[in-house]
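One protein chain is absent from this view; the other protein chains keep their places.
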Amino acid sequence: MLGTGILRGLKETARNVIGSFREKDRLPTVMYPEETVKTKENFRTFPFLVYDGDHAMPGLRCVSCRICEKECPPQCIFIIQERDENNKAVKHPRVFDIDFSVCMQCGICAEVCPFDAIKMDNIYELAGEDRFTGLLVDKHRLAKSNHYYHQIKPTEANEVDGRLAEDKRKAEEAAKAKAAAAAAKAAPPPTAAT
Amino acid sequence: MNDALTLNGCLILSALLFGIGLVAVFGRRSAILVLIGIEFMLNAAVINFVAFWRFAHPSSDGMMFSIFAIAVAAAEAGVGLALVIALYRHRRSVRIDEIPPASE
Amino acid sequence: MIPGVSIEEKTDPLQGQILEVSMGPHHPSTHGVFRMDVKLDGERIVSLKPVFGYLHRNHEKIAEDVSYLGSIPYTDRLDYLCSLTNNWAYCLAVEKLSGFEIPERAEYIRVIVGELTRLVNHTCLMGFFVQDLGAMGTPLMYAFREREKILDLFEGLTGARMMCNYMRFGGVRCDLPVGWIDEVKKVIAAFPRFLDEFESLLTQNEILIARAQGVGVLSKELAINAGITGPCLRASGVGHDLRKVDAYSIYSRFDFKVPIGAHGDCYDRFMIRLLEMRESLKILDQAIAALPSGQIIDPKAKSRGLRPKAGEAYGRIEAPKGELGFYLISEGGPSPYRYRVRPPSLINLTVLEDMCLGGTVADAIATLGSIDIVLGEVDR
Amino acid sequence: MSIPFLIIAAVILASAWAAVSLRNLVHCGLCAALSFLATGTLYLYLNAEFLGLVQLMVYVGAVAVLILFTVLLTRPATEAADAVPTKRPAFWKGALIAITVGGAVASCLAVYAAPKASTAPELSIQEIGRLLTASQQNVLALIIVALLMTTALIGALLLAAPAEEDTKGGGA
Partner (left out) sequence: MTLVERIDQAPLLLQRWAVSFFPALLQPWVAMLISAAAIIGVFASLFALSTLAERKGLGRIQNRPGPNRVGPFGMLQPLADGIKMLIKEDIVPLRADKVLHFLAPIALIVPSLLVYSVLPIGRNLIAMQCQLGVLLFFAIGASTELSIFMAGWGSHNKYSLLGSIRAIAQMISYELPMVLAAVTVILATSSLDTVNIVEAQAGGFWAWHAFTPWGAIALLTFFICALAESNRAPFDLPEAESELIAGHLTEYSGFKYALFFMAEYLGMMAISGMAITLFLGGWQAPLPILNFIPSWMWFFGKLACFVVLFIWIRGTLPRLRADQLMNLAWKFLLPIALLNIGLAGLWVKSSGWIAWPISVILLGLAIVGLGRLLRGSRPRGGKRIYRYAD
């Protein structure tokens, strides 16, 4: 009948008005600067470089293998490998820039990095005044400690550390085994030689 | 004293308004302005009625007649303007001098 | 004169002027950058020419240079309202090419996440549609309140609310975080209450009925011939739903129904989506109940440096807007030789003029709103 | 000659003259509305409130808007602006006739100077109602005017409405 549908609609809005004073669900607004919403653990924004220990540059995990530079869809990572005095490659990036204005925060670099050197951060207050150089972030600004990584993403960080520790242990065993084998190989020649 | 003057004032006013209505009817080419002229003339007539009702002899006929005059004038304005629109629909122009006589 | 607007002197002097107006691309109700060149005779529409391409980002050409893994984040940006179903369709196509088997748990996660995306898209659509009819944002706000809850779920799982980039070839990127499934259960339990409220607010509303019923009618034959898919097709009376037709992934295990409309007008398209949301809730309940544990990705699957064998594949799914398909030709290289997307929004848009002729401008806006187009997918 | 009367008379005549002599038709329509408004206030000044308000409502509310609508509906024809009216000789010929007629009427009326009642006659709305319905010929006149207005309404509608096949469509 003409009008009952409209009345039912009015009842609906009235319920929401009354509800907004009682239920939290009906007034989900968060007053941003004063209150902030706690971000989920998996939340990802821009990447950052992880370093072990407490000194950034020496502890940097990145060995500048440049896989992330190749795999990054919008090509926003730029890496130059360190060269020591007689021009031999060193497993350390001299330049590691990410252009934050190009990066679309897809997380593929963190996924494909075999050394878990680059992970996704969850800071989102990134407003700056300078649009060009301000958003071209060099390795010093990118580097953050493993401790920070544990703070923002505990489960993921523990899992990564577990894997790294386990790799190191396997590497040592392999090294020990190789050393033992080498020793064994070295040991028979002296017996043979005597 | 000023009653007499105001009555004469009203009469002169309505006469002049009537004159302006005539100017619109004779002087302007657009049909709409002719209608506006007619409205002015009708207004002038009703001003006279009210002036005489107010000053001369307060019989109520003047008032009755002016009410009917306004009603009829409104109806006339409606029909007149509808005519103008219908006219425009057929002749694409509302210049009186270009409109052929009804016979054609 | 106002640029872009010209008064074209109509040949027949008796008629009024034909007013040619271009609505858009900056128009409050065209769902993004989309323009309609409308010719008006008084109040009625005489001709309507949709103009799009303002959001063309060359997605398909870029995909030919980027690796298979690299173009997954780009599929998020096709229909930016439901990124996960875009990923799913693309992964289906690549899996057909490379022959990975998807573990059970990954299949269930894909169905759960796919149906949640359908809820997100339909809430968006209903909010925008009623907003175009003039309700001052109230239904839109209610719909968005529910949508936010689901987007928070996506943020918890994939790390981003809309650009999820979550599915990989042979499964999904990461497993469900602890407690995520309970969150989903809570949201799904609360959803029917919102649907009932929405229905009582709108479906019997005389003004909405007057504005939406009999407006923008799409006949069954025209819908089939024009290749329309999704809710627009089902509203015209054709019960074609890929989840039933193809029964891709594990949809055959769930029992759900496909609602069909009879009149094919704006009101039917609106109601079909409302009923579809209830069906999605059913599927979600069943999927969560039967969620197995185990691996989330096929161990043989390689995401980086994938070089599928030469050949072609066409993976299609029932995206919220219709049949979303990816056609890939691979020559064994790291990136596909040809990468083609079948966008349901673009194809549903082709019949806009037939639906709007004879109606008023207000009807054209309502019809455009009911077709539910997203310009990211239309322009690619 | 009381000051308010002079002001109102001046406004009426000035806006009427503007309505007649302006080039842009829309301005003419608006000046005509202003002049109807001023005549309404004149009636109020002469203690005929009912008439003043009816004039306000009928002329300013309806007739003026009707005039403006007609101006709009026939706008393209008048777009080719006719020459400034006051410069055209035909205008002054018309004005000459009008002035002679106006002057003649004004002069013979002006000699009439015998106002009887100096106090404003009181005619309440209830009385007007009773008068309208009491005496026979008033009731007859009332019904005839009512009939006239309905026929005028329907007639205007049929004249102005575009032919039937134009207005079909437009949704249910």
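Each chain gets a letter, A, B, C and D, in the order it is written, and its residues are counted from 1.
The criterion applied here is as follows: a residue touches a chain if its C-beta (ideal position, glycine included) is under 8 Å from a C-beta of that chain, and two chains touch if they have at least 3 such contacts.
It should be emphasised that the depicted structure is a prediction, and the values quoted were computed from it without experimental measurement.
> Name every shown chain in contact with the chain that has been left out of the document.
In the entire complex, chains touched by the missing one are A, C, D.
> Just name the one of C:E155, C:D241 or C:D379 that touches the chain not displayed here.
Considering the complete complex, C:D241 is the one touching the chain left out.
> Touching the left-out chain: which of D:I7, D:V65 or D:A104?
Going through D:I7, D:V65 or D:A104 one by one, D:V65 is the residue touching the chain not shown.
> Would you indicate which residue among C:V21, C:I62 or C:I250 is in contact with the undisplayed chain?
C:V21
> May I ask which residue of C:R118, C:R211, C:R342 or C:R380 touches the chain that does not appear here?
C:R211
> Tell me, which residues in chain A touch the chain that this view leaves out?
1-2, 5-6, 9-10, 12-14, 16-17, 19-21, 26-29
> By the contact definition given up top, give the residues of chain C that touch the hidden chain.
Residues touching the hidden chain, for chain C, are 2, 5, 19, 21, 23, 28-29, 38, 40, 43, 130-138, 141-142, 145, 201, 204-211, 213-214, 234, 239, 241, 244, 257-263, 267-268, 271-272, 275, 360-365.
> If the missing chain were put back, which residues of chain D would it touch?
Contact residues on chain D toward the absent chain are 26, 30, 33, 37, 49-50, 53-54, 56-57, 60-62, 64-65, 68-69, 72, 124-126, 170-172.
Please note the rule applied: only the chains that are shown with their structure count from here on.
> If you average the CA atoms of chain B and of chain C, how many Å lie between those two points?
The answer is 65 Å.
> Centroid of chain C to centroid of chain D, CA atoms only: how many Å?
The answer is 60 Å.
> For chain C, what residues touch not just one other chain but two or more?
Expected reply: no residues.
> Using the touch definition from the top, which residues of chain B touch two or more other chains?
89, 92 - these are the residues of chain B that touch more than one other chain.
> Per the contact definition, I'd like the list of chain B residues that touch chain D in the complex.
2-13, 15-30, 32-33, 35-37, 39-40, 43, 46-47, 50-51, 53-58, 60, 63-64, 66-68, 70-79, 81-86, 88-89, 92-95
> For a test of understanding, state which residues of chain A touch chain C in their complex under the given definition.
Checking each residue of chain A against chain C gives 2-6, 8-9, 11-13, 15-16, 25, 28, 39-44, 67, 71-73, 104-108, 111-112, 120, 155.
> Within the complex, which stretch of chain C touches chain A?
Contact set of chain C toward chain A: 66-67, 69-74, 76, 138, 142, 145, 148, 152, 155-160, 163, 165, 173-174, 177-178, 190, 197, 200-209, 303-304.
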